[in-house]
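And then chain A:
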Amino acid sequence: MKVSEFMTKKIECINADASIYDAIERLLDKRIRSLVVKNANSHKPDGVITARDIVFKVLSEGKDPRRIKVGEIASFPVVCVSPDDEISKAMRLMKEMNYARVFVCEGNCVIGVLALMDVMQASLVEKARAGNHA
Partner candidate 1 sequence: MNPITHWLYLTGGVFMGWGLGANDSANIFGTGVASGLIRYRTAVLVTAIFVILGAMLEGRKCITTISDLTSLSPLFSFICLIAAALTIAVLTFYAIPASTSQAIVGSLMGIALQSGHHPDYRLLIKIVICWICTPIGGIIFSVLLFRILKLLFLDRVKSVTILNLLFTFGILITGTYGAYALGANNVANVTGVYVASGILPPFHAALIGGLSIAIGVLTYSKKTMMTVGKGIVPLDPFSAMITVFSEALTLHVFTQVGVPVSSSQAVVGAVVGIGFARDYRTINYRMFGKIAIGWICTPLAAGLLALSLLFAVRQLPELPYYCFF
Partner candidate 2 sequence: MSKKHGLEIMLKRLLGKDSREEQVVDGIRNHLRLLYDQCCLLVKLLKDEDVVLIERIMDIEREGDIIRRRVFSELFEGAFIPYMRPHLYRFVEICDRAMDTVEDVAKYYELAQVPSNLKEPAVSIAEMTSSMAELLLIAYDTFQKGKDLRDQMLAIRVYEKRIDDVDHTIRLEMKNISVTSFWEGWWLGELCRSLSLVSDIIEDAMDVLSLIQVSLR
C-alpha cells in the first residue's frame, strides 16, 4: 500500500519568524498537532513544529511564547518520504528515528503528512483487504 493512499493532504504552514504564540493559535484553531515551518529564505529546507515541542521546550520551561520564534525550537529539516513509497518503509523510518510523523514530499515541496494514526489505519485496511485470502 502506497503512502499517497493514506497521507493527510491537509497541511498547515507557518513562518519561521512567527512567534510560538501564533503557532499555538494555529494548532488550536485547526485542531491539528503539527505545522510545517517555512523559512523566509526559500532555499533552506522546511522544518516542523509540533505540540510536543511547544509544551516541552517552551511552556514547561516557563518561557514566554510571545518572545520565542517558531524557528528557534522547530526541527529542521523535515523527514521526507515519497508519495510512491510503501507505507511499510515510512513505518520503518518512523520507528528508527522515533518520530510520530513523516512528511510526504514531491521534490522540495511538502504535499502531505503521514502520522502514526494514518499508519494504523492503513494496516487495518490492508488486513481487511486480505480478508478473502486469509
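Quick note on selection: all candidates are chains of the complex that A comes from, given by their letters.
The working rule: a contact is a pair of C-beta atoms (placed from the backbone, for glycine too) under 8 Å apart; a residue touches a chain by one contact, two chains touch by 3 or more; residues count from 1.
Note that this is a predicted model, so its numbers are computed, not measured.
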Touching candidate - 1 or 2 - for chain A as found in this complex: 2
Chain A residues touching candidate 2 - in the complex, by the definition given at the top: 5, 8-10, 121, 124-125, 127-129, 131-132, 134
